[in-house]
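Below: one structure in C-alpha cells.
Apart from one protein chain that is not included, each protein chain of the complex appears where it belongs.
By letter and in written order, the chains are A and B; residue numbering begins at 1 in each of them.
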Amino acid sequence: MSEHPFLQLTGVSKYFAGTRALESVDFACERGSIHAVLGENGAGKSTLIKIISGVLKPDTGSISIDGMPVDYASPADANAAGIVCIFQELSLVPDLTVADNISLAQPPRRFGMIDRRAQREIAEHLLARIKCEDVDPNALVRDLSLSRRQMVEIAKALGKRPRLLILDEATSALTRNDVETVYGLLADLRQDNVASLFISHRMNEVERLCDTLSVFRNGRHVETFAKGEKTDGQIVRLMIGREVDAQFPPKPAPTEHPAHLRVNALSWEKRLKGASLTVGRGEIVGLGGLDGQGQKELMLALFGVLRGVEGRVEVGETSGVPGDPAIAKQAPRRIALVPEDRKTEGLMLPMSIADNLLAASYAYVSVGPFISPALESQAVSEAVARLQIKIGDPQDAVATLSGGNQQKVVIAKWLMTDPDVILLNDPTRGIDVGTKQEIYRLMRRLADEGRAILFYSTDYAELIGCCERVAIMYDGAIVAELTGDAVTEEAIVAASLNIHAGAFGVTQ
Amino acid sequence: MSSKLANLASSIRQNRAFAGAVLMLLALFVLYNILHPRGFSSAVLIQNANESVAIVFVAMAQTIPVLLGGLDLSVGAVMTLSACIASVLVNGSPLQIIMGMVATLLAGTAFGFCNGLIVVYGRLQPIIATLATGAIAMGLALFIRPKPGGDVDGDLNWAVTNSLWDFVDTYGFFDPDAAWFAPVAWIPVPLLIILVFGAGVWLPFRRTVIGRTIYAIGSAEGAAYMSGLPINRAKIAAFTLAGFFAACGGLYLAIQTASGNADITQAGAYTLNSIAAVVLGGTSLLGGVGGALGSLIGALILRVISFYFRILSIDPLLQPLVEGLVLLAAVSLGAVRVFRIKNRLDLFR
Partner (left out) sequence: MTSAFSRLRPDDKPVVISAAFIVLILILGTVYTLATQGTAPLFSPNYLLQQLQTGAFLGIVAAGMMMVILLGHIDLSVPWTLTAAAMMATAVGGDMALPTGIAVGVAVGLINGLGVAYLRIPSMIFTLGVDSVMRGLMVWHTGGFAPQDQATPLMRFLAAEKLLGIPVAIFVWLFVSVVIVTILGRTAFGRSIYATGNREAAAYLSGIRTRWVIVGAFVISGVCAAIAGILLAGYSTKAYQGMGNAFLLPAIAAVVIGGTRILGGRGRYVGTVVGVTLIVLLNSVLSIMQMPEAGRQVIYGTVIVGMLLVYGRDKQLTA
C-alpha cells in the first residue's frame, strides 16, 4: 500500500466565460473506498468529475495519481490511467450493437481486425456480472430502454478494468433490482481495492453505500468527513450554506381562484393516462412526483406539441387541445412554455440576446408586415430591465450569458407575449441560488397579476415554498393534490411513490 | 442453429433498408432479364457489369464520408482525375502497366488523404471543403488531359471488360478451355473486380477500430470522443478510403473506354448519382447507419433502371424523369415514419 492517496487534486480551479465553476479545490480519493460527492446543482460536482476523467482541463492546479503528477489530454488518457467514468449523458453509440459498445475503443483483435466472437463473449461475461443476461449483445443500443442502456454503460466501464470508477447519477434511470446489483458490484470493487466516486442526490443511497462524504458548494470543496460523523440536517446545511432561510417570497392568504386552465382525463400514448388538473388565475400550482412520470408530456400536450392527445382541455372559454405551439401562444389561449432543456429547446444559443427575446413575439413589434426597429429595441430593453438580466450588449450571443441569465431570457421571451397561462418545466434547474430567488419572486408577481402558473420542479423544497397547491403525478396520472399546510415533504414523497402518507414515515 | 437463425433475423431487422435495396435490385434485374428479347445471356451480363463498375466504385467512395455525417462532393472529380492519369500511364510493358495502375490508385488515395487533412485540421465542413477540392481535382485532370483521348493497353482493355475466359485467354495463364475452369469461365471480370476490391477492402476495413470509429462519429460524435476513439485519424481515413475507391472507379473507366476525358459535367453527374446510390442503398445521410455494400446495391439499382430503356420501347428521353421519380419514391417511402411520430419534438432530432 502506497502512502499517497490514489487520486489527489491540488489547487484546481476552472472558469467558464468568466464565471467560476471550481475554485482552488483540494480533493483526494483513497483506494478501496466509496466516496460520495454531494452538493447542489451548480456546486461544481460535474466540473470536478469532468476534470478528473480528462474531459476538461483545469485552468490552474495539478492532478496526481499514485503521487505522480499527470496531465491528460483526453478521456482516453484518463482511461489508460485507470480512471473510468459513467456519465449522466450516456457515452454509448446508439447505432452500434451492445457488444460493439462495451468494447468500443479497445476491442479484442485478430489479424488487426475486430474479433466479433471474442467481443461477444466479453459482452456476455460483463453483462452476466451485472445480472443483465436478458440484454442481447447483438442488439443495437438504440433499441434498448433507458435503464438497459444505463446498465450497458456500467458494463462498458467495468470492461475497462477501472482503478477509480466514477458514477455520476448512474443509478437515476435504473430499476430497483438493477440498483441492488450495482450496490453489490460497488462492494465487490471495494474488496478489490478499487476507488469509487459516487455522485447522487439520494441521501439514503449515499448513507447505505459510501464510507466517505465530501460536500461541494459554489465551486468550493467545503468539507470531507467519514460516514456517520454528521447528521442529515448538518449535511444539508453544509450543502446549502447560510442562505437557506427566507429564500421564498411570502405566500398570499389562501383565496378561491376561479379555474382558468381545466384539464380533464388527458391521455397520450402510454405516457399520460387520464391526467386531470385545474389551475386558477392568480394561482401557482406545483407539479411534483418522481422524474419521468408524465409531467413533461403533460406540459407539451397543453402546448400543442404532441400528436394524438385525448381528453378535454379548456383555457378560459376556449376548449380543445391546441394543434401546435403557434396556436397555443395566440389569443384566446395565450399559453407560454418554458421548456425543460433551455440549451436545445429554449434558446438559439449562437443568436443574439435580442433575437432570442423576440423569437415568440415578432407580431408585437411589427408595423404592418415589417418589424419596426424602434419597437424592437424598446421591447428588448424593457424585457432586459423587467427581469434584470445582466448583459453587456443585446447583440451579444445568448451563449455568452450564465445559466441563470439564459433562463431569464427564456422567461422574458414569453413575458413579451403577455401570456395568461405559464407552464414552467423545471425552470431553476442548474442555476445559482440568487437567480432562483429572483425567479420565485417573479413567479409570485406574475400570479398576482392574474396569470395561471403551472410549475413543475424536481426540487420538493421549491414546490413547498412556492405553491399553494401541489399536484403529484405518478405513471401518467395525477394521484394526489396537496393544499395549504398539507404540502409537506413527507406528503410529497409519499404521494410520489404512490403510497398513502402515514404508511411511509421516513423522510429522505 | 436456431440461435443462428435468430441472429440472422435480428441482423435483417437491423438492416431493413439494405435488405429492401437487395430485394428491389433482384426484382428489377430478374424482370429485366425476363423482358430482354434474348433472355439472360452472358454477353448482356458482361456489358451490364462493364457499365456499372465506375458508378459502383464512386458510390462506395461516397458512402464513407456520409457515414461520418459528411459528404464528399469531390468523388466524381477524383474519379475523373484518376481516369486521366490512367489514360497517360497505363500502357507499355507489363511492368509499366502495373506501375501505372498503382500510381493511378495512389494519386486518388493521396487526393482523398488531402481532403481528410483539410477537413480535420482546417476544421471546414466536408461538403464545402470537397466542393472546392473537387474543382482543384478537375483542374489537375484538365492539365493532364486538356482534350479527351489517351493510350491504354489494348490487351488490358480486352481482358478486364470480358469474361474470365477471355481474361485467361488474353494472358495465357493456362488453357481457358480446361474442364475444371468451365463452371466459372463465363463470369464477367468487371463483376469480380467489384467484388474483390469492393468487398475485399470494405468488409475488413469495417471491422477495424478505425472503421468502427467512423460509424461512431456519425452516430454520436460526443460519445465517440468520450469513449476515447481516434476521431481525427478516422476522419482522415474515411476521406482517404473515399479517394481510393474513386480512383478504382477512374482506373476502370479509363481502361474500359481506353481513354481519359476531363469532363466537368460528367464528373458532377457521377458525384450526384453517388449520393442517390448511397441513399437508395440504405445509408443515412445523417451518418452512422449503412455501409458501402448497400451503396454498391444502390448504384446497381440506378444502372439497371437505365438498362430498361434499351430493351423496352420507352423513349430514352424519359430516363432522367424515371430515375428522378424512382429516387423520390424510394426516399418518400422511408418518410412514412414521420407520420407515426407522436411527439413533434422528435422530428427535429
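One rule holds in what follows: a residue touches a chain if its C-beta (ideal position, glycine included) is under 8 Å from a C-beta of that chain, and two chains touch if they have at least 3 such contacts.
Everything numeric here is computed off the predicted structure, so don't read it as measured data.
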Report task. Determine which of the presented chains are touched by the chain that is not presented, and list them. Result -> A, B
Requested in this report: Using the touch definition up top, pick the residue from A:50, A:281 or A:408 that touches the left-out chain.
Outcome: A:50
Report task. Tell me which residue among A:68, A:363, A:385 or A:486 touches the hidden chain in the full complex. Result -> A:363
Report summary line: Touching the hidden chain, out of B:189, B:229 or B:279, is B:279
Query raised in the report: Since one chain has been left out of the picture, which residues of subunit B touch it in the full complex?
Result: 71, 118, 122-125, 127-129, 131-143, 146, 221-222, 225-226, 231, 262, 264-265, 268, 272, 275-276, 279, 285-286, 315, 317-325, 327-328, 331-332, 334-335, 338, 344-345, 347-348
Query raised in the report: For subunit A, which residues touch the unseen chain?
Result: 50, 55-56, 303, 305, 324-326, 328-330, 337, 339, 344-351, 355, 358-360, 362-363, 366, 369-371, 413, 417
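Definition applied: only the chains that are shown with their structure count from here on.
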Query - Distance between chain centroids, defined by C-alpha means - subunit A, subunit B (Å) - result: 46
Requested in this report: Could you please specify the touching residues of subunit A with respect to subunit B in the complex?
Outcome: 55, 74-77, 79, 87, 89-96, 100, 104-105, 107, 109, 112-114, 116, 136, 138-140, 156, 268-269, 297, 300, 305-308, 324, 345
Query raised in the report: Which residues of subunit B touch subunit A in their complex?
Result: 7, 10-11, 14, 204, 207-209, 212, 215-216, 218-220, 222-229, 288-289, 341-345
